[in-house]
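Can you read through this structure? Questions will come right after.
Every protein chain of the complex appears in place save one, which is left out.
Note that the chains are named A and B in the order they appear, and that numbering of residues resets to 1 at the start of each chain.
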Amino acid sequence: MAEFKDLVKNIEDKNTSGLYGGDFLQTWEKNDDEIDAVLNTADALRDLRERNISTKIFDSGLGVSIFRDNSTRTRFSFASACNMLGLAVQDLDEKKSQISHGETVRETATMISFMADVIGIRDDMYIGKGDAYMREVIESVKESHEAGILEQRPNLVDLQDDQDHPTQALADLDHIIHELGGVENLKGKKIVMSWAYSPSYGKPLSVAQGIIGLMTRFGMDVVLAHPEGYEVMPEVEEIAKKNAEKSGGKYSKTNDMKEAFKDADVIYCKSWAPFKAMEERTELYGKGDFDGIDKLEEELLVQNANHKDWAATEEMMSLTKDGKALYMHPLPADITGVSAEEGEVDASVFDRYRDELYREASYKPYVIAAMIFLSKFQDPAKALKDLEARGTERSISKK
Amino acid sequence: MAEFKDLVKNIEDKNTSGLYGGDFLQTWEKNDDEIDAVLNTADALRDLRERNISTKIFDSGLGVSIFRDNSTRTRFSFASACNMLGLAVQDLDEKKSQISHGETVRETATMISFMADVIGIRDDMYIGKGDAYMREVIESVKESHEAGILEQRPNLVDLQDDQDHPTQALADLDHIIHELGGVENLKGKKIVMSWAYSPSYGKPLSVAQGIIGLMTRFGMDVVLAHPEGYEVMPEVEEIAKKNAEKSGGKYSKTNDMKEAFKDADVIYCKSWAPFKAMEERTELYGKGDFDGIDKLEEELLVQNANHKDWAATEEMMSLTKDGKALYMHPLPADITGVSAEEGEVDASVFDRYRDELYREASYKPYVIAAMIFLSKFQDPAKALKDLEARGTERSISKK
Partner (left out) sequence: MAEFKDLVKNIEDKNTSGLYGGDFLQTWEKNDDEIDAVLNTADALRDLRERNISTKIFDSGLGVSIFRDNSTRTRFSFASACNMLGLAVQDLDEKKSQISHGETVRETATMISFMADVIGIRDDMYIGKGDAYMREVIESVKESHEAGILEQRPNLVDLQDDQDHPTQALADLDHIIHELGGVENLKGKKIVMSWAYSPSYGKPLSVAQGIIGLMTRFGMDVVLAHPEGYEVMPEVEEIAKKNAEKSGGKYSKTNDMKEAFKDADVIYCKSWAPFKAMEERTELYGKGDFDGIDKLEEELLVQNANHKDWAATEEMMSLTKDGKALYMHPLPADITGVSAEEGEVDASVFDRYRDELYREASYKPYVIAAMIFLSKFQDPAKALKDLEARGTERSISKK
């Protein structure tokens, strides 16, 4: 990792005014300076923590989380990020709340925000819903702040929506940069975002979309690979194409997994549900047609089962550059013979890359903390230097 | 809002010794000085927070919450209050606990209190139960403290019982005072506590009772309005009558909603269940007669449906003083055409008062924090001045 002073220097050179006081949803809404500032701030905060220097910027305050889907690692990542900045996490458990009593989004958003500095939301289940919900929350707290109801305007961190999974994609990017030895080394490298077979249906598209939407900005040769029928959202493909053009990289698509894996530097291989099926599911859900959803899910399982050969097997991995491409996954993976009879990846492949996979995950708390940090400071470089100068020990046991 | 130094001056002039080391249950147990001190302390704590001055009085410690009914805003209000004072919230989720194993109240109360500075309880479901439960908890922690088992005696904050909802009523009062421009302006103003139709049965009476029990202390003309059969507890009506006499205000009751709304300055309009039915429900519950409860609930729904004209409609609101009475509700409301086919309030009325309704809710965290604060300091005015002088920033990002 770069030295702290170099990381701070990098942040100083960037225009982060678009992040200050704002929210972090899809990465493609953020300019290159902003993406870069998140990565450098994440690394700088990690460096401070490794040196046992406290990064608490809040004496008190709440980080509110709303998880509309089960979560372990994102939940803990958000909790970790809040904790290292000094915020207490207060989870809105919709089952324990009175939201069913006909509360509007604006109302809930305001009611949970009287002392909230941050709101983290995961809402990835229905196409067209998660992103829209988050924007409604943002509008709500803005209005309530402007009306003088909220003392402060909480900033939103998108912990996965139906289109993008920005904290995952940025943690993944940070991982790739560290593994390849610097952001400058990404240019020209081939990264494959490949579909893989899973015995479960309906996994979100947002990881795949997040990867093609972000990695195309760094001059990489990005290949999206999937069986016919597993298309992602065309809007996101458009973004990937434009990004690639602008960055001097490539974006292509194939239904041939072998072709995709050939000479790849990085393999990202996971299951997702077809965009069209997800749209249909959202419509059925809207009509309350739960029998229809069950039927659709059965069909999806049958469709999935036609593509059991789509997996990160040893054979497939041997096709990659020197047989040694960096294998990535957001975890948990469906590992053949371990967590699934047949799954996304061979057990031996998974085992060989275990440390890298865990390290990949380790960037997420810092990426989330960086997003929060940049939404709070007009001059984040100075703020980081101030923290270093303050030098409060995180733990006196580390003396 | 008054200046910080004036707020502190107001507190200095009050005798708050009855709050020091004590608990906060029904407002009618507290004298005028004590009620006043809560309001002024709430405003002073809010003022400090707005100026980014930390109000942490605890370096560590727990605020324990027990919610025996679903809750969003009260849960977040309690969490916010604890957080701004430096306490971590630990929720006693009775489903995850071993309480069913035949633990007594005294035992549980002690077991959760070894490091508790505060206990917040919501228990409003059964007439005669919530208040009694809280008093048993108080007795328990007192005894355990006196026996040297607990290092400190946690103070209890009543987050809604079967008779009163003190944090709601005091937040409401603080809101009225700010909207009317000062506590001195309440004298002679007409406030209506009106029943309203809701498609759900069995809403607690404690909000209505809290309002008539508190607002009668400020010389207001308090009118309780409801259809026949929706009487509240006679004991609380007695308190309202005596308060009105003493404060030079009025307390009256009517079954005519129009008469009530006429020339009103403040309209508080929400549904509740008839006291007698709630008593019957408690008895059925005591006998474990759940069929009986279901039957009673059906009857209540039928009874409710006879009074669908009881709602804060545009027509009704037009009868109020200049058609501009302050409309209040503890939220969430049953809004006609939005969260209910027919409900407590017209959508256009609700929309017009949205900002005021949210502001009303914003006082609750500070009221709870004030109750805790006053239970902890013998000289709260000095403590507030000390906090201002200490001048710790709540967030260094606000510099």
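Here, a residue touches a chain if its C-beta (ideal position, glycine included) is under 8 Å from a C-beta of that chain, and two chains touch if they have at least 3 such contacts.
Predicted model only: the values in this text are computed from it and were never measured.
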Omitted-chain contact residue, chosen from A:246, A:324 or A:359: A:359
Residue of B:11, B:57 or B:269 touching the missing chain in the full complex: B:57
Of B:121, B:150, B:257 or B:349, the residue in touch with the unshown chain: B:150
Where the missing chain touches chain B, by residue: 57-62, 64, 88, 90, 92, 96-99, 101-104, 106-108, 110-112, 114-115, 117, 144, 147-151, 376-377, 383, 386
Chain not shown, touching residues in chain A: 46, 49-50, 54-56, 67, 70-73, 75-77, 79-80, 83-84, 86, 88-89, 200, 331-335, 338-340, 354-355, 358-359, 361-362, 365, 392-397
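What we mean here is this: only the chains that are shown with their structure count from here on.
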Inter-chain centre distance, chain A versus chain B - centres from mean C-alpha coordinates, in Å: 40
